[in-house]
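The other protein chains are all here in position, but one chain of the complex has been omitted.
Labels A, B and C are assigned to the chains in the order they are written; within every chain, residues are numbered from 1.
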Amino acid sequence: MSGFRLETGGRVDRGQSVQFSFDGKTYQGFAGDTLASALLANGVTLFGRSFKYHRPRGVMAAGSEEPNALISVDRGAGRFTPNLRATNVEIHAGLNAFSQNRWPSLKRDFGAINDRLGMFFPAGFYNKTFMWPRSFWEKLYEPAIRKMAGLGDAPTAEDPDTYASTYAHCDLLIVGAGPAGIDTALEVMGSNKRIFLIDEQDELGGGALADPSLWPWLERSRKALIDAPNVTILARTTAFGYYHDNFIGAVQRLTDHSPDNSDSPREKLWRIRAGEVVLAQGAIERPLVFDGNDTPGVMLSSAAKVFANRYGVAVGRSVALMAAHDSGWHDVFALAKAGVGIKAIIDVRKDVDSALTQEADRLDIKVYLNHSVTGVNGRHQVTSIQICNNGDNLSARMDCDTLLMAGGWTPSVHLWSHSKGSLAWRDDIGAYVPDQPNENVRCAGACSGDWDFGSGAIIDVLPTLKDQSRIKAFVDFQNDVTAKDIKLAVREGFRSIEHIKRYTTNGMATDQGKTSNLNGLQIASTALAKPVTDIGLTSFRPPYTPQTFGALAGHAKGALFQPTRTTNIDGWADENGAVFELVAQWRRARYFPKMGEDMHAAVNRECVAVRSSLGIFDASTLGKIEVVGPDAAEFLNRMYTNPWKALEPGRCRYGLLLKEDGFITDDGVSARLAPDRFHLTTTTGGAARVLNMMEDYLQTEWPDLDVWLTSTTEQYAVIALQGPNARKLLEPLVDGIDLSADAFPHMAIREGTICGIPTRLFRVSFTGELGFEINVPTAYGRALWERLMAEGARYNITPYGTEAMHVLRAEKGFIIVGQDTDGTVTPFDAGLDWAVGKKKPDFVGKRSMARPDIVASGRKQLVGLLTDDPNVVLEEGAQIVADPRQPIPMTMIGHVTSSYWSEALGRSIALALVAGGQGMMGDTLYIPMPGKTHEAKVSGMVFYDAEGARLHV
Amino acid sequence: MTRFSAFSLFAKALGGHQDWPEQWPDAAPKPAYDAIIVGGGGHGLGAAYYLAKKYGITNVAVLEKGWIGGGNTGRNTTIIRSNYLYDESAHLYDHAVKLWDGLSQELNYNVMYSKRGVMMLAHNVHDVQSLQRHINANRLNGVDNEWLTPEQAKAYCPPLNISPDARHPVLGAALQRRGGTARHDSVAWGYARAAAALGVDIIQNCAVTGIRSGADGAVEGVETTRGYIASKRVGVSAAGNTSVVMQMAGLDFPLESYPLQALVSEPIKPTFPCVVMSNTVHAYMSQSDKGELVIGAGTDQYVSYSQRGALHIVEHTLAAICEIFPIYRRMRMLRTWGGIVDVTPDRSPILGKTPVKGLYVNCGWGTGGFKATPGAGDLLAYTMAKDEPHPINAPFNLDRFRNGRLIDEAAAAAVAH
Amino acid sequence: MILIHCPYCDEKRPEIEFANAGQAHVARPLDPSSQSDEEWEAYLFIRANPRGRHHERWRHVHGCGRFFNAVRDTVTDKFETTYKAGEPRR
Partner (left out) sequence: MSDVLIRNEPVPSTPFIAEGVTISLAAPQNRYSLRARTAQTLETLLNVKVPKKIGATEGGIACLGPDEWLLRAEVSATIPSGAGLPVAITDISDRSICLVVEGPRAAELLMTGCPLNLDNFVVGRATRTIYETVEIIIIRDDEDRFHVEVWRSFAAWLWAAFTAAASH
């Protein structure tokens, strides 16, 4: 045989040789090889280094339970993936793989010093030291510990690949396409049920892939299933989690096995809702626990059979078996038939089925019953082993290059446990098996504990005459957890498996204990002298195997991450150089800088334009709710603090909305279009919340009211025209509405047309200037905006953004809910007493305003604040104190909620919440900032045109 | 108690670590105690320790229905910070942070408190205003918290994506340098070991099934699955199960329990130096000393004790993480788990006396309980020892839900307008 | 993602179409002003939060839009029943 590739056998395509590299060295493999099988075929035994002690490690398994052979794959810029299992990586031309957790090289690893000092690093050692001198922790110990962290390197560039996701529905989902899964599918195939059959490997078959005698059956079955229209087969797909109501998460790997990077998705997330689930995930072979069991060349016997029969690779030239279970014997017989040299069978049991010994004789294999392996020689590769007759201490050396372990089997109950199905302990196989289901699910085949592997002995640690405290018998290979670590945990008082796991980290490596959980339980059970069932079982949680962040995020990437809502006019703003801000889900124009302007300059110019002539503003994002029905006014009367019944059709009113706890949650100007029809507006961020709140009261508290709510936020584009020239611009464009001051006063609404388009025209102002808000069907928003810009040129019409809007409203003392209020502010705190209907017996939030702390004095109240130095613009969020000379911690009496430079006033202005503020007019308060303490005087909230002369023109 | 030190570790190593004693004995319940703590999490064990250490009450039992530290203590993302807005919260959490400092030495148990800094991201103008308000308030309260520009934030945490084109661009960040993480299990075990050394009984697999009170209505003891245990002082620190326990005393509570999920990636070499939180995209992350990226996901929307979270929560969390830290899109999720968080109407804890004499409560920590562990333990101990709250936890009383003096940090962060 | 039976649509629909709306049958007092501070606190804040059988409200917000009631076991997360708003407690 060439290298370790057997002359014949295996499912690899010997006609198709594939070149790949590992740690920079080039190797040849065949199509169908995994990285593990291809490297083994090339005689490579050293694959990686363990986590804690940096011990040399080879391949232990052939599947996704592999704890040792973790490698990184580099597919070019941004396509570096650490911690892949060599046993799952399919080779392809140009595959570029690297070993991990070693420096400078895999063979000579500096970190291996940890192994020499291992006796000083038992489980939990870090709890016991690194504490003195105290200062050393931060400066020396912790940085050092953090440096040792991790296995593979971290990615350093953004992943250019895309990921897909979908929901899917089926009547029957079968997880695992081994013989049990395939048989289930074949049985149900005839029905008209929609069937999903998924398997993590690249081809169907599971265990059958390592048993040539089953291949003809497998071929027939595979064909039948592919031809069946009601069967969907997903290979390279891992069902990683079993969620409520038969909802299963699975990830399909689409491109990693092919040589070139493509634009098509790398992986696809399947979110499957299944009527019934059949779990056929099989079982995982258990390693045996003995000194040196982690030496490269020591592996599971079932894995050796897979490498020989599926990949045509001999794991060694002289192979010994350490068995506690019949299955190992059968594996070795299969190896012998495949042409692998067998050195001997060692079995811990006194006697085994005579059929086994006879077959061994027939194949001329030496057998040692009631023996154990007590030591393994060789560092990067097994060179020989020590075996010993249980009971006497006559240890003998046996040369071999590979040692197989057959420790029995552990049913894969992971998904079953995700589904909260109960487990039952079976002494005969020393494992938990599925018991009572919690979902519509059943198990088939080995994962339910029924198999034809034969029987075995259940043992924790192989008998040895060595001092147990001196040997390194591994349980969790990747995390370097040894039998003595578990015994130490027990000795130190950790009695539950949950504690032992956390203390020793047993089962917490990237294989999540697939090969270590049961051995850990057995050892703890012996150490505690309690049956396994009294120690508990660590619960399995998704994912079954590690899954890619990107796949779980699905297509939610970049622009698709979350929708950015834009108005019909957004495109114009974008083309005209607007600077945007994100508000709730919306993007809004914050200001429109002209060449060379910064925000300050742009905002000043925009404000001046509004005050002196005409400004135009996209207010489309304001929430709108149409409230219609005979009881509309009654309903609003109960929701808002203000009275609504007397409001005449054609008129508007400022509405203030509280939560039932009495605090302001939203506000807006609303109009009565007809006796039974209102047009409400809400804040941009409050729209959905307010509608939901109103529906809640309407549906569950006042279902008797004949009124219905409809969101019209997106039915209308809203353009605010603000400034002395607003009416002049509108007059020639509007039909059917008399715009004169008497016919159309402030806080009124009229319906007509503008530029031939129907409009709801509000005369309202959030700026203190003569103003209109034009509502038109959304699709016409941009065209109308452009028309107004054109017609408004003669008034030097100026688009302004949210920042100027904030300044203009602050000059008038209009609050912004969410900025000047913060969810703890009542109408009285905000100086909005006038908006509260005194005579109303009830409205949402009224009762809460009578609670002791709400009526107490000294609450924070909204006031104006004028800095003594008019040029100082306070920081929003700056804290206010009465005595700046007090020591820290200071007593803070409030904070600045809004603060701007007012070009109109030629000075800064601010709004602030100050304890008892409304009683402090004219008082000087202090705002201590780093380096300087500012002084400011409490004032009223209206800084500009207090009498409102500019509004009523 | 064998003192832990590099020397004892060395000495024991030579003996093959054969003679380490139990870190804490597995006690059986005595008929009566001077004080009982219900709930063997970090908070409860801490309370027991401080009762014995600071207030001289050593005849104390901690009753844990499962295994100590098996609840939220062992199921959180171990973030420690104190940069809260309101004075009450800032003082409460800063009291805890001060105790975190030096806790390893005090307990002679390395809890690995790592001051790697906690950074909170601002993604829009409103976030900026909110974080600035926090920073200013913290400064005058003597709590460290500083503003970072996007560039400074990236310098502090290189994996951060500060592209202005991001869906949620980073406009800046608030950094508390004293913030960080600790080893969650070690906190529970360290308190248990230190408390036991002072005489506290730590009783596992002992569920409280009833609370007995006398004619005067005062607490006399608790019924448990291991028999009746008498005590005139009972402190309940049972997180998600608090409502259930309080019902036994006939008390309805302003609490709801929700599933909270968290997850970790496979371990990788050091790549993420601090803790980053983003309230806007609902994601927070750090890297454990083992190399795993530790990620907090959101809570499910419904009350549940199943500790079984939904997949779509994980999808949204990882989408958010990949947006803020695009280089991790190829990383892989290794393990997820669920906790049960008890949430009050104002998202602030309840820590103090109850209407039942001798019955004290510590609950409602929501997703933020771990950071408060030493503080909550100390203040619960104080309150039980003096039968009155310490000034720091006085505002966190039950009355606030009646009189309206809520401490609503989330509301103060306000809603986008 | 749990499946929830909407009593109005009369079919099981996926959770993400729904919004949980807290404990059910917490009726708003007809005359809040007459409530004592204690009674008002109970209405606003005190919740059952049971381990087991729980009455809660959901809204089929991305469906028919209706609020309805449900009885669900908070330990298994399994629904016992769902019924329309206004129907008597089950």
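We adopt the following convention: a residue touches a chain if its C-beta (ideal position, glycine included) is under 8 Å from a C-beta of that chain, and two chains touch if they have at least 3 such contacts.
If you're wondering where the values come from, they're calculated on a predicted model, not measured in any experiment.
Touch, as defined at the top, links the missing chain to these shown chains in the whole complex: A, C. Across A:190, A:596 or A:756, the single residue that touches the chain missing here is A:756.
Contact with the omitted chain, checked across A:781, A:864 or A:877, is made by A:781.
Checked against the hidden chain, the listed residues A:196, A:242, A:586 or A:900 yield one contact partner: A:586. Touching the omitted chain from chain C are residues 1, 8-10, 13-14, 16-17, 62-66. Summarising the interface, chain A meets the missing chain with residues 162, 164-169, 194, 264-265, 268, 271, 273, 555-556, 559-560, 562-568, 571, 585-586, 626, 628-630, 674-677, 706-708, 710-716, 733, 755-757, 777-784, 787.
Just so it is clear, only the chains that are shown with their structure count from here on.
Between chain A and chain C the centroid-to-centroid distance comes to 28 Å (mean Cα coordinates, whole Å). In chain A, the positions touching at least two other chains are 243-244, 247, 271, 420, 661, 848, 851-852. Annotation for chain C: residues touching 2 or more other chains are 1-2, 19, 37, 40, 44, 76-77. Taken in their complex, chain B has these residues touching chain A: 4-6, 8-10, 13-14, 16-18, 20-26, 66-67, 69-70, 74, 87, 91, 102, 104-105, 108-112, 114-115, 123-126, 129-137, 139-142, 167-169, 183, 185-186, 189-190, 204, 265-272, 287-291, 306, 308, 310-311, 314-316, 318-323, 326-338, 345, 400, 402-406, 408, 410-417. Residue ranges on chain A touching chain C, taken from their complex, read 243-245, 247, 271, 273, 420, 438, 660-661, 692, 695-697, 699-701, 703, 841-842, 846-848, 850-852. Only residues 241, 243-244, 247, 252-257, 301-306, 308, 310-312, 342, 345, 401-403 of chain B touch chain C when the two sit together in their complex.
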